[in-house]
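One protein chain omitted, others in place.
The letters A, B and C name the chains in turn, as written, and every chain counts its residues from 1.
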Amino acid sequence: MPRKTLAEFKVEHLRVLDENGHVDPELEPDLSTEQLHALYRGMVRARELDQRMLNLQRQGRIGTFGPCTGQEAPSCSAALAMKDDDWFVGAFRELGGRLMRGEPLTGTLFFHNGWEEGNVLPPEVSRRMLPFTIIVASQCLHAAGVGFAASQRGQGEAVVCFSGDGATSEGDFHEGLNFAGVWKAPVVFVSQNNQWAISVPREMQTSSQTLAQKGIAYDMPCIQVDGNDALACYVAISEALERARRGEGPSLIEAVTYRLLMHTTADDPRKYRTEDEEKEWWQKEPLIRFQKYMTAKGIWDDAKEEALRTELRAEVDEAVQTLESQKPWPAERPFDHVFAEPHPSITRQREEFLANLKEEADA
Amino acid sequence: MPRKTLAEFKVEHLRVLDENGHVDPELEPDLSTEQLHALYRGMVRARELDQRMLNLQRQGRIGTFGPCTGQEAPSCSAALAMKDDDWFVGAFRELGGRLMRGEPLTGTLFFHNGWEEGNVLPPEVSRRMLPFTIIVASQCLHAAGVGFAASQRGQGEAVVCFSGDGATSEGDFHEGLNFAGVWKAPVVFVSQNNQWAISVPREMQTSSQTLAQKGIAYDMPCIQVDGNDALACYVAISEALERARRGEGPSLIEAVTYRLLMHTTADDPRKYRTEDEEKEWWQKEPLIRFQKYMTAKGIWDDAKEEALRTELRAEVDEAVQTLESQKPWPAERPFDHVFAEPHPSITRQREEFLANLKEEADA
Amino acid sequence: MPKLTMVQALNLALREEMERDESVLVMGEDVGIDGGVFRVTDGLHEQFGPQRSLDTPLAESGILGTAIGMAIAGLRPVAEMQFSGFSYLMMGQWEGNATRMRSRTQGQHTCPLVVRMPYGGGVRALEHHSESREAMYATCPGGKVVIPSGPRNARALLLAAIRDDDPVVFMEPKHSYRSFREEVPEESETMPIGQAQVAREGDDLTVVAWGAMMRPTLKAVDEVAAKGASIEVIDLLTINPLDSDTICASVQKTGRCVIVQEAPRSFGVASEIIARINDDVLLYLEAPIKRLTGYDVVTPYFGREKSYIPPVSRIVHGLRETLEF
Partner (left out) sequence: MPKLTMVQALNLALREEMERDESVLVMGEDVGIDGGVFRVTDGLHEQFGPQRSLDTPLAESGILGTAIGMAIAGLRPVAEMQFSGFSYLMMGQWEGNATRMRSRTQGQHTCPLVVRMPYGGGVRALEHHSESREAMYATCPGGKVVIPSGPRNARALLLAAIRDDDPVVFMEPKHSYRSFREEVPEESETMPIGQAQVAREGDDLTVVAWGAMMRPTLKAVDEVAAKGASIEVIDLLTINPLDSDTICASVQKTGRCVIVQEAPRSFGVASEIIARINDDVLLYLEAPIKRLTGYDVVTPYFGREKSYIPPVSRIVHGLRETLEF
């Protein structure tokens, strides 16, 4: 058998809820009304904050940020599927999931207003959540390392790690999946394929038909899901978490979604993509179809929707007020977090800094 | 179709010549006697030099080096399959291929004696051959870049790039394949799976069943070949080169072989692997089976073998003599190759260096 | 002479060099259709097509590593790191291959390539978008490091960097990208790499600065000079190889020196300048050399960054102290 087949692989696509909110009853996960409400609430909450931040940014009241509108499903579904003791390792477009995991709205607001204080979370939240990662794909390695540590403790902790389609090109993505694979680390890698990495379309990022198949390089279970279908995301992530907890190692999930807005507020998508494309994807966005699904199920109606929106807007209002009434934190704090123990050279520079500040204020 | 199959892949194994030198007539490539002789000669030449270098190193007459014994087939087959205008991008275990491409025996000797002069090759050789790469996998990116440049010229040049099983773990391996894939660059990536990366066995390097399947991550044609079977290597590399020249982009070939000796002369394999394992692989080594194949074909015999060995040993003797009669090159040369144009600061340091040397010699 | 911003001047340099030399191409994340996130490569895609204005996958080691291959194979790639904060991912290829290929092969293979990268703070950007680590690149012999300070020298130095036969890290002070305009001659002009420029002549004090620190430095110098001091200002322009001759000649004349550096105090370029002055003209010093720098802290988020970058008032103060020492 000189030309023999050694191995065969396939990549599947999963969708539970179609664009009109019709559910495939065979695939529908067994979620309680509370859970469905929580998932929807999480997605709407992210959308509301996102939209408000867009306004704030346009008015110069916060700095540059990357909206998550249209991509609420994967991270919110993950948050629903995860246990308290699991670890959430995000990139920078998982606002929904972060909030569901307990990050206060003010966290992202302070962060995007240029304060490290935005990353300082209530201890029970920060305990199992890593901060926002800007260096694309670098978090994939952190996730593998956290996963290794978690599996050493042997208490069934798992890790969900997000990255984007662009991130799949970085060496760290590959190394992260490879290390996790070798260690059979309990990590669920979710690749949010939102079709664009700033101006670079998915097909210029890599020549593979799917991102899911990149898992084959590590013999890792991999699947492509409709990333605007929160139920499909939930099913795939839950299955992968189960595998992780059973000690079967990592999985790769490609969540096909779309970045409906600009890359960040510094970006202008008109330079590189058409409005038609955007419109088409607005038809497929995740909130409306989920709402339709719940409505058809008889667990949602206009009154509930309105109540939810009103409540969340008030919450966002309050957070913005907190942001804007917050006095600047001490300017010298960075000196206190260079090292755990102060070193004389840093301490002296701290004094010099304060003297300089005073002088400049007096001037 | 909510769970539909998006894509299917398979990984094949190719062998033409079995361990006893029996050929599969259906797969036997159409090579002339001269070509077969050249291929065998290339492999034996590498083996002879390798063995001599081992002795020299043991006697302290050259520095640390990494023997290629047992891995002669992939790079020699590549050299045979390549055209003059193709590019050879190696790691550090492709002595056979390098010599076939025209690198003088003294190149590797000077190099391993600690002289950059060993990398200075006759212009027609250096033109399409990159130097020895020590930083594992970094050459995969160079190959993709060379491939891009070559395809811009549109003259059918292709690139063959070697790396090891350990190299598949590096980010640069992944990035190299991905860039080449996106650019449809004419590159043949040959992954020499010699089972070990120093002390780390192949199965601890990555959790995939094969290395070949890593090509699936880029939708790249990929195949596993018996890397001790020079004909299989030749067939697979030739096919991949043809695809490259037709503009169909890169391929990945896993050549399954074995590092019969130590990683480098500084390494002791007894620490991490058994002699039994080594013995088993000595049964499969590439030279003997090729010799049997040629003998069965009636184009080789003991006399030819002896003549070849005698000739090559004499050639190696001569190269070693050249090495040992070579006076040290000027100590200050590194100053002349920092930048193309000398900068006053470097020029001054050069003078200082010469003055220091003189003083130390006088002291 | 048209008045251009630095972004326009850099764009001009790229365009003219791509017109002049077919082997030149730009490559990097979003440099093609998008024209780069700062628009430095704007319009090149339209004019030269996707093969010479090459959008790459998102991978910094990949960008430099493939540029090395291209350069060896006869092209002259001008690669962009979207921000210097991501360029550390290419350090393996920089230290290990780009800067070594010439010496490794004694000139048989070379890497005539440029890696452009915006660096520095002051634009209210996210983490990793604001630090200054020119010194890190300067620790690698075999690679040049160039930092322009204004539109005109940016254009001239970028042209020189592209024509240079060695790898150049070309760090662009993003704070100066659009904050002022300068006349830039229509005719191509280059400036020599490896030479600093005397931006103001003077006798009492030498001030050395580079990149985004040049503007506040000149302002501070004007303020202090208005009160009668004669101050010489040196715009470093090339970090490596460092032009100590120009600096030392000036300090020999003035006997006093202030160095303004955006990067943290320690292990920066300022330290090397002090060491060079110590080597050659220590005995001419009439006062300790003053370093006005950032602090040895992790680059703060933008809520605090202003206090961390030497402002004009601090420079004025430092100049006075050194003059009066």
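Remarks
Everything below uses one rule, namely that a contact is a pair of C-beta atoms (placed from the backbone, for glycine too) under 8 Å apart; a residue touches a chain by one contact, two chains touch by 3 or more.
Keep in mind that this is a model prediction, so the values were computed, not measured.
The absent chain, not drawn in this view, touches the displayed chains A, B, C throughout the complex. Across C:85, C:194 or C:216, the single residue that touches the chain missing here is C:85. Set against the missing chain, the residues C:109, C:133, C:175 or C:215 yield one that touches it, C:133.
Panel shows chain B; residues 63-64, 111, 113-116, 134-136, 166-167, 169-172, 197-200, 204-206, 266-267, 271-272, 328-329, 331, 333-335, 337-338, 345-346, 349, 352-353, 356-357, 359-360, 363 of it touch the chain omitted from the view. Seen across the whole complex, the unshown chain contacts chain C at 60-61, 85-86, 88-89, 91-92, 94-96, 99-100, 102-104, 127-128, 133, 135-136, 138-142, 240-242, 263-264, 266-272, 274-275, 278-279, 282-283, 285, 288-289, 291, 296-300.
For chain A, the residues touching the absent chain in the complete assembly are 87, 116-117, 119-121, 123, 126, 130-131, 135, 138, 140-150, 152, 171-172, 175-176, 178-179, 182, 333-334, 336-341, 343-346.
Note that only the chains that are shown with their structure count from here on.
Set against the C-alpha centre of chain B, every other chain centre is closer than that of A.
Averaging Cα coordinates per chain places chain A and chain B 43 Å apart. For the pair chain A and chain C, the distance between C-alpha centroids works out to 36 Å.
Note on chain placement: the centre of chain B and the centre of chain C lie 39 Å apart, centres being C-alpha means. Residues of chain A in contact with two or more other chains: 169-172, 204-206. With touch defined as above, residues shared between interfaces to two or more other chains in chain C number as follows: 57, 59, 61-62.
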